[in-house]
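Of the protein chains in this complex, one is absent; all others appear in place.
Order of writing sets the chain letters: A, B, C and D. Residues in each chain are counted from 1.
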Amino acid sequence: MHKDNNAVRDEIIRRSGVNPRKCMRCGKCSATCPAYDEMEFHPHQFVYMVESGDIEPLMNSKSLYQCLTCFACVDRCPRGVEPAKLVEAVRLEVIRKQGANHLKADDIPALVTEELPQQAIVSAFRKYTK
Amino acid sequence: MQRIGVFVCWCGSNIAGTVDVEAVSEALKSEPGVVFSTNYQYMCSQAGQDIIKNAIAEHKLTGIVVCSCSPRMHEATFRKTAAAAGLNPYMVEIANIREQCSWIHKDMATGTEKAIILGKAAVAKVNLNAPLTPGESPVTKRALVIGGGIAGIQTALDIADAGFPVDIVETKPTIGGKMAQLDKTFPTLDCAACILTPKMVDVAQHENIRIFSYSEVVEVGGFVGNFDVKIKKKARYVKEDVCTGCGICTEKCPMKKAPNEFNMGMDNRPAVYIPFAQAVPKVATIDPNYCNMLKNGKCGLCAKVCTAGAIDYTQKDEIIEEKYGAIVAATGFNPISMDKFDEYAYNQSKDVITSLEFERLTNAAGPTAGKLLRPSDGEHPHTIVFVQCVGSRCAACAEKGKEYCSKICCMYTAKHAMLTRDKYPDTDVYVFYIDVRTPGKSFDEFYRRAVEEYGVHYIKGMVGKVSPEGNKLMVQASDLLANKQLHIEADLVVLAAAIEPDKSARPLATMLTASMDTNDFFTEAHPKLRPVESPTAGVFLSGTCQGPKDIPETVSQASAAAAKVIGLLAKDKLTGNPCVAHSDELMCNGCSSCERVCPYGAITYVDKEFRMPDRTTAIRRVASVNTAVCQGCGACTVACPSGAMDLNGFKNAQIMAEVDAICK
Amino acid sequence: MQKVTSELLVKKASELLENGTVTRVLGWKKGEFSYDLTPAVFESGEELIKDFVFSDFSGANFSKYLIKETKKADGKVLVFLKPCDSYSFNQLLTEHRFDREKVYAIGIPCEGMADVDKIKKNVGDGIIDIISDGDRIVVKTLYDGDKEIAADDVKAERCIVCKSKKCVAYDELLGDNGEVIDSERFDEVEKLEKMTDDERFAFWQNELSRCIRCNACRDVCPACTCEKCVFDNPKSGVENKAISDSFEEKMFHIIRAFHVAGRCTDCGECSRVCPQGIPLHLLNRKFIKDINEFYGEYQAGAEIGSRAPLVNYTLDDIEPVDAVKKGEADNA
Amino acid sequence: MQVNNGYQPKIVAFCCNWCSYAGADLAGNNRLAYPENVKIIKVPCSCRVNPMFILRAFQRGADGVILCGCHPGDCHYTSGNYYTRRRMALLFSMLNFLGIEKERTRVEWVSAAEGAKFAATMNEFCETVAALGENKRLEDLRCKR
Partner (left out) sequence: MRKCKTDALDAVFAEIAKSSLLYIPTDTEKGAEYKKWSDGMKMSNALNTVRSPKDFFFPQTEDLMEFKVNGKEIEVIDTRSEKEDFVVFGVRACDVKSFEILDRVFLIDPCDSYYANRREHSTIVSVACTRPVETCFCQTFGIDAAAPEGDVSCWKTDSEVYFKANTPKGEALLAKLEGITVDADDKDVTAQQEKTREIMKKLPLAELSADKFGAGKTEEFFNAPEWDELSESCLGCGTCTFVCPTCQCYDIKDYNTGHGVIRFRCWDSCMYSDFTKMAHGNPRLTQKERFRQRFMHKLVYYPSNNDGLFSCVGCGRCLAKCPISMNIVKVMKTIGKSE
């Protein structure tokens, strides 16, 4: 397992407040998921992959956006793992990564012109400085 | 002032090798209270013990200190020696100068110095010792077994066979418990009734056993060997000693709409009923919630048809008081409620049932006479889905279900699946599992047979949702190994509901001052070494009230509990440990702190009249320790802020004297 | 300024005496000056009218007096309970220290008590009279005439960080019941926790070295109701009367705080009565803070019969070594 | 054990009868050395140890006090050590609050099988206390005359 993966994993765990180690691999989340068939990675895999730091494939997978955030898995998980919150945390990871590639918060002031609406500046900060 | 003798043992060279024993006995001579001090090669030998005995007599010793090996080795020996010389055995203290001194130090000077300090500490303690006499209490030679399931039955039979009278208290109208409701038993597939009912008959016929059915324990007082118990015999409106169990009343009763508990409510029974054919006692009971006569005085048919004249509508609850020497809790279990598990549609469809209901459905004496028929339409189900771990192994934060593994579900589900496939080979049987847990003799073989010989589909995964559609149940589940979501059109879904202790256990534990864990299972005195005893002396545990277990385990524990009870009842008198807590009533303020930390319920409160400083009298609430129950842990002594509670043999003053001697 | 007046309480008490509900009344009795009220037992309406006072100086907590008073005679005792007193009342009932049947309790709202030492500091010496007027206090002085100060400026420390305006025990309530307050009462404890060991030691050494072992803190404490205190009992082995070489007073205050840990309702009487001004309540609050952090929020006396944290446990309680570390981590 | 200038730390170890005292015996049986500075006082259960005993030890000249009991869940009396754990967590935190070095007090769970752990614990505890030096903050000068 790569060290960087651990850093990303820890960040996702911190952000989501989910402890994937609580999972007992019963698969009830996947059993309960209404979007299962659309997904490449299913909810139980999601939990397992975050636990093992295998996050890159998740970030690149469309599965991330096929989760309806219906929270059925959160409701029914007998261990209180809350898979949907992990999905959301990985989504945020993607957003932030993209943000970093695209523009750094520090770069913004230089780009600010008088014509630029205030709101745009605020939302840029909001987006890129999470 | 004590007259103390000090006896320093060489233990051959074990002690003398690194401790100058001569110097130790010399140094201790000048300690306060010491009038005699000597050393000898082997204090524990006959000759060594004679030295002690002679010195006790010659120097009129009131206490002795033996500087030797660990008290765990020879404290008992030297106490006996002292007793033989007429000295109270609790006037003996051991200074451990072998294990905790000579064996761990290499240098003679170091070892000697430490041995002297350890000796001084022991002398300081003996100076404050007082003779102690173990308390004695008589034993009532009768046992009470609470719960009449297989656990209670086995315990009662074993105790009764040993010649002691036993009473069984059972809340239901019959004994038999859960086992009576089962169809077959794993892994041998014996018919449950075939092996249980003979035992029930044995109980009924045993001269040493009394059965209080339809009764409950309402009050427990006293302590080990001397419990005072009040039992409420609920009115069953039938004279037990007159009823012949012929069953005519149950046939004639016009009110037949009461849900039949024995069949898990899957059919109905009359208001006057006998739970099942082999019930013990085989006596009818009138259910006051359904009987028209009792509700509004209209009917009375059963009384008319009863040739024995056993019906008595005026019967009242009756309180029976009895004394017991030992109490066995055997309160058993129940499946948990499925209310919090909406996803399985248990409350929406009659065809989603629990495993215990399935037992009744397959039982020849059940509502379908043993034919496996769907509760909704009486059709034969062709696809059956079994779901494991329903409510077991749930994290506490999930706020439903239980954290523990219910232990029996894997095996009974394998049994159900196998029997179904055996009787109805045209049925598809799916079992969804998280893990299959089969530790036990012939258990895994049994499970493998279900898979390999009977073709049960075991799927690693869980059912997420059951939706009734028409007369079908749409089961959505995961197959983790195939990494697929499955959609199965099932006719019947069977839930392996977690088991939980019976609701009566908690109030009973309070009455018994027996401790419970957070799941309301009784706590054992020691999880490994005393698994059938409660920490409360004289209270024993049998069966699932202590934790989930199957029938063979339950029976083993039942017999083990019986053996413990027999051991207790065989004694004429109980000798206590004299190192028990005692409360100085003049200082006690009755705050209840000690009572709350006592693991044995040994502390009670009494209102006593005291002379107040102003020469008036006042009633004060003070703690009183039952020395027969106290085990001498000392938790109460620290909980007590006023120091009213102290521990014999380890008094505050004694321990502080040791501290002082060591820190000097 | 208190919202309920002496007159109202006197009227209430007189009625209850008259109709036989109670036979005596525990109340604050007028003193020489306006601030030196003494707890007293009143037996008639006349006595009440003459001497009963409820003011900003009615700080004394009567709960402990009930132990003695309820045993004295038949009939009920009327007691007025300010919100903080009511917690002590419940705690004493939890510990079976008096017979609830012999008490008629009236819950009264409290706007916080004044600290006469603070007034003296504010206006100087020679106080002839103190008149409360809304949120202002007028002090008549010997040397500087009338001085007006804000009531809030001279509020007792314990009232500034009042934990609850809610009466948790009463037979009858005058006015509306208040709420439990999320106060900043642990700030001082936290400040100490953030110090180094050496600083903390120096702080307490300085404070405790002033102790004169008068036992006022213990004797006023509603949790200290032992028939005989270990420190008064020669048989206990720790009895001591003296301050000596800086150990005995530490022993006394540590053990006293430990004995009331989980039972102390944080009424603050100990610090109020200390003639040497030692902030003893900080010891108790440290225990309360630790208990809250280690074992979950617990307020002694909030309900009758609750199980105090030291006579309770869970299977996964914090280990002592981690408990001490936790205090440290918070410092960082 | 001797640290600079012949300073010998005094250590009092309260051991419960059922686990830790037996653990100490086992250390002896296996000849596992630990400093002679440690003197053991046997108590039936760690819950018998009153905070007053600990303060008393410091008053009388102890430099460190350690409590040993059965592991949580293994108490001979089922719950004694749970009470110990709470009491000592609060007491030690309070001592620390008063500025008394937290390393001077300790609770360690030692089973009857853990002779090696007992010896190792005592070695380590002694070293820690020796490094702190003499107990000055809870001393009673009268006892040092």
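Keep in mind that, in the parts below, a contact is a pair of C-beta atoms (placed from the backbone, for glycine too) under 8 Å apart; a residue touches a chain by one contact, two chains touch by 3 or more.
In this text, all values refer to a predicted model and were calculated from it rather than measured experimentally.
Every shown chain touched by the omitted chain in the complete complex is listed here: B, C, D. Touch with the chain that is not drawn comes from one residue among C:12, C:200, C:272 or C:285, which is C:272.
Only one residue in the set B:30, B:46 or B:518 touches the chain that does not appear here, and it is B:30.
Counting the whole complex, the residues of chain C in touch with the unshown chain are 31-33, 35-41, 60, 65, 125-128, 142-143, 210, 212-216, 218-220, 232, 234, 241-244, 269, 272-273, 275-277. Chain D residues in contact with the hidden partner, per the touch definition given at the top, are 60-61, 140, 142-143, 145.
Against the chain not shown here, chain B presents residues 30, 613-615, 660-661, 663-664.
Here is the rule we use: only the chains that are shown with their structure count from here on.
Separating the CA-averaged centres of chain B and chain D is a span of 35 Å. The mean-CA centres of chain A and chain B are about 48 angstrom from one another, to the nearest whole unit. The geometric centre of chain B is 45 Å away from that of chain C, both derived from CA atoms. Counting partners per residue, chain D has 51-52, 56, 73, 79, 83, 87 as the residues that reach two or more other chains.
Touching two or more other chains at once are residues 230, 237-238, 310-312, 315 of chain C. Contacts between chains, counted with the stated touch criterion, involve the pairs A-B, B-C, B-D, C-D. By the touch rule above, chain D contacts chain C in their complex via residues 51-52, 55-56, 59, 72-73, 79, 82-83, 85-102, 105-107, 137-142.
Residue ranges on chain C touching chain D, taken from their complex, read 189, 192-193, 197-205, 230, 237-238, 244-248, 250-251, 254-255, 257-258, 261, 283, 286-287, 290-291, 294-295, 309-315, 317-324, 326-328. Per the touch definition, chain C reaches chain B in the complex via residues 71, 94-97, 225-230, 233, 235-238, 259-260, 307-308, 310-312, 315.
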